[in-house]
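Submitted below is the structure of interest, expressed as structure tokens.
Every protein chain of the complex appears in place save one, which is left out.
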Amino acid sequence: MINEEQKDLLKEYMNVFVGKAASLLSEMANQRVLLHVPEVEILSMEDGNDWELPTDRLFKYGHIVSSTMKFGYDFSGRALLIFPASKAKLLVDACLGEFDTRDLQSVCSDLEDTDFDVLKEISNVILNCVIGEFGNMLGVKLEFSLPDVELIFVSEEEQKLYLKNSVHIMIFYTAFTLAETKVDGVIVIALSVNSLNMLISKIDALLGELND
Amino acid sequence: MKILIADDSAFVRKVLTKTLNTHYENAQIISCVNGQEAYDQFVAQKPDLLITDLLMPVMTGQELIRKLMSDGYKINTIVISADIQSRTKEELDALGIKALLNKPLTSASLNALVDLIRGYEND
Partner (left out) sequence: MTSIPIDIFNKLSIGLILVDKKQKIFVWNHWMENKTQLQAESVFGKQFSEVCPKFKELNYKKMIDTVIETGQGRFLSGALHGPFFDYLPSEAALTIQNLQIEQIILEDRELILIQVNDITSQYHTVHQMKSFIKNLEVENEEIRQAESEAREMAIHDELTGLPNRINFINHLKEIVKSQNSRYYNTAVIFLDIDDFKNINDTYGHLVGDTLLKMTAKRLKAAVHSTDFVARLSGDEFTLLLYAISSKDHVTAVANRIMAQFMNPFDINGLKISVTCSFGISMFPFDGTDAVSLLHKADTALYRVKNNKKSGYQFY
């Protein structure tokens, strides 16, 4: 579907996009934030069935926090920001300015309703930035929804997230570093055929410029 | 002139190598994928100029610069990074780098890079 060269360029652009998101997050958390995408994976489903995203590639089983946002018009799809619930609390505390030597194994009942609000805001900022930048790169205007934040328990038997009606999935393995703490997360962008084609065309155009 | 490039993105390494080779035919370009490799290569080859990213696996750009400086090397460094936070800029200023270019690399920023290097060549 996409070759190494195209993947490299995509990864590089994504790093720039999350770099900007990191800057915004750093203002919120009032400390240094680094966002780095060392790895990209692209998965394709041939016949447009409901997608079962194998989360065991992403995390061991347990609680995860998932924020989903829809974006649309010419370039459309869904973007998800996912990370382990225990680390989610760290993210929230960093933004609230509460540093806690809390045990990283603490149960998810420690995430309060207001924590979910903060997570909603954090995902809103990051996903808006990333998708907005894709929009800029493609030269299209996008419409965005606000993210829905869920706490999901992924059991050993059932490590799947369901993504309806998506054909192509780009998985960006993202490492967030807040001050000295590292949180591994994933940004998943699910695209329709047309949207992926649009993206690939743009990538090819950019590569073409390079090879001139 | 020997130039050492460090970036974990194959795309960036390619773009930089191509640009530098185009403008400096006689330059020797050493390409590295992370900070550790860059350090080892720097010590072995002693390049005139270091062009590095910040976020790299194994050893970051900042760690690389610090290590070389504490080893006593005088280095000319240009940093190319997606990180635009002011804290980072302050950190780099304190490390005494020559210039900071932001990603993404556009033709404008590549031209700026070429001009910068021309400036050092003449020193």
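Details
To keep things simple, chains are lettered A and B as they appear, and every chain counts its residues starting from 1.
In this section, a contact is a pair of C-beta atoms (placed from the backbone, for glycine too) under 8 Å apart; a residue touches a chain by one contact, two chains touch by 3 or more.
Here the structure is a predicted model, which means the values were calculated and not measured.
Interchain touches from the omitted chain, evaluated on the whole complex, reach A.
Summary of contacts with the chain left out: across A:39, A:74 or A:117, the touching residue is A:117.
By the touch definition given at the top, chain A reaches the unshown chain through residues 27-28, 95-96, 112-115, 117-118, 120-121, 124-125, 128, 132, 135, 141-147.
The criterion applied here is as follows: only the chains that are shown with their structure count from here on.
Partner chain B is touched in their complex by these residues of chain A: 4-5, 8-9, 11-13, 15-16, 18-20, 22-23, 26, 32-34, 36, 38, 210. If you check the complex, the residues on chain B that touch chain A are 8-12, 14-15, 18, 55, 57, 81-85, 87-88, 103-104.
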